[in-house]
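The complex is shown incomplete by one protein chain, all other protein chains being positioned as in the whole.
Order as written gives the chain letters A, B and C; numbering starts at 1 within each chain.
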Amino acid sequence: MPWLVSAFVLITVAGLYGGLVLAPTDYQQGDSYRIIYIHVPSAWMSLFIYVVMAVAGAIGLVWHIKLAEIVAISSASVGASFTFIALVTGSLWGKPMWGTWWVWDARLTSELILLFLYLGVIGLYGAIDDKRTASRAVAILALVGVVNIPIIHYSVIWWNTLHQGPTVTKMDKPSIHVSMLIPLLLMALSFKFFYVIAMLQRARVELLQRERNAQWVKNLISGSK
Amino acid sequence: MIPKLQGIGLSCIRDDRLLFEQLAFEVLSGQILLLEGKNGSGKTSLLRIVCGFRQPDSGEIRWCGDAVNDSQFYAQMAYVGHLDGVKRELSVLENLKIAQSLNATGQYSINEALCKVNLAGYDDVLVQALSAGQKRRLSLARLLITANVLWILDEPFTSLDKQGIALIETLMTEHCANGGMIVLTSHHDIDLNDVDVLRINLS
Amino acid sequence: MSSMQEFFAMGGYAFYVWTSYGLTLIVLLANIIIPVTQRKRFLRSLALKQNRQ
Partner (left out) sequence: MSLTQAFFAIIRRDLVLALRRRSEIANPLLFFVLVITLFPLGIGAEPRLLQAIAPGVIWVSALLAAMLSLDSLFRSDFDDGSLEQILLSPHPTSVLVLGKIIAHWLVTGLPLLVVAPLLAVFLGMPNNSLGILLLTLLLGTPVLSLIGAIGVALTVGLRRGGMILSLLVLPLYVPVLIFAGNAVQMASSGLPVDAQINILISILLMALVLAPLPVAAALKMSIN
């Protein structure tokens, strides 16, 4: 764990320094483009975590592995957070670029729907009292979601090009300079580390709540007194 | 293949409470397994584990020596639970026909089964017009019209009068004599001649 | 000093850039703090329960 945290801190500092200080100012967007270093990695993470959640859910569903169930549900809130960050930063970036807080841009719209999917997972888990049953429900839902996400994504892009034309795709730069790309990749890596750390924190709570009657929990309590 | 139902190392945790642990049983053809215990002791949970509705927290159920395989196991078992599993808006006959089409055909026809549970002549009556006891008997008639070796009964005697209870006891004796087996829960102690009754007390 | 100011001004986009980074920081911190406090609180309530028994 300390190892993980220090790696995370190191990479994040490097990524932020590279992104905020070293990378040159964009000639079109000025410094506002620096939001990219959190917006884009968050958007990547939001999808990545959903896939991890579905895979972990499937493993839990098929082999009844408790750890996989816990990883699946612990990922949900972290994934939802990244989705939320991608949305908000997208909007904050959009304001100076488009002059309005919200544009029905393909990526933002997909992120919004993805956020709903995450909220559905979290809501469903919360609504079912028996946590083992709830994990199965979440796994089924995540699998259904993961099959649907490409379809949803595709349909949104299709809809977007139809209604707005290609002018709004400012966010997807055709080519990106290396000095801008490296911090971006560093930040993506940093977010992955963060995901693992945060997910493990949540997983510890989940595990504790599920196994509250197990001997190891009792030992832990007696030990802490 | 000799039908055999086994539970191996079963445990069940419900709402944070350990209901049973390392429970094992074996039921053979012609035997009855009676689950006893006070309310909330896990009788119904155990039945639902046997049905495959619930995953045990450890252990497994075996049918004929193998881990339960749904379609093969379900073709040989029938379940009557707390809920009657009959539709109120359908007639007695319609309900039984559905049951028949969902399962393999049993040794009795619908008419014979209705006679056996004292519901002869009720074919066209809607279920919502039946009394609780009649509904119970209707759901038991389902056991007779479908092919099954194993009966799983959750409190089969509730809402039945003395006659109804005697009726079920006869049906159970007959079923065991024909090589069937039964797992049931009951508050009411069963007293059957010539049937080997195993007991598990869960409290 | 002026380079520092320039850095924080973000070419006139300070509000958007720093709000983005700030919000991200808050959300990410919450993802660590909430489970940690939850865990502590849960352990405390379990300990209380155990003492009562």
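List of remarks:
Please note the rule applied: a residue touches a chain if its C-beta (ideal position, glycine included) is under 8 Å from a C-beta of that chain, and two chains touch if they have at least 3 such contacts.
Computed from a predicted model, the values in this text were never measured in an experiment.
Displayed chains that the missing chain touches over the full complex: A, B (touch as defined at the top).
Annotation: of B:E60, B:E94 or B:D123, B:E94 touches the absent chain (contact as defined above).
For the chain left out of this panel, the touching residue among A:I140, A:L189 or A:L220 is A:I140. Panel shows chain A; residues 61, 113, 116-117, 119-120, 123-124, 127-128, 130, 133, 136-137, 140-141, 143-145, 147-148, 151-152, 154-156, 158-159, 162 of it touch the chain omitted from the view. Although one chain is not displayed, chain B still touches it through residues 48, 51, 53-55, 70-72, 74-75, 77-79, 81-90, 94, 97-105, 142.
As a working rule, only the chains that are shown with their structure count from here on.
If you average the Cα atoms of chain A and of chain B, the two centres end up 48 Å apart.
The distance from the centre of chain A to the centre of chain C, with each centre set as the mean of the Cα atoms, comes to 16 Å.
Distance from the chain B centre to the chain C centre is 56 Å, each centre being the mean of its Cα atoms. Against chain C, in their complex, chain A makes its touches with residues 20-21, 25, 30-32, 34-35, 38-39, 42, 77-78, 81, 84-85, 88-89, 92-93, 95-96, 194, 197-198, 201-202, 204-205, 208-209, 212, 217-218, 220-222, 224-225. Listing the residues of chain A that touch chain B in their complex gives 64, 129-130, 132, 212-213.
Every residue of chain B that touches chain A in the complex is listed here, in rising order: 13-16, 18, 55.
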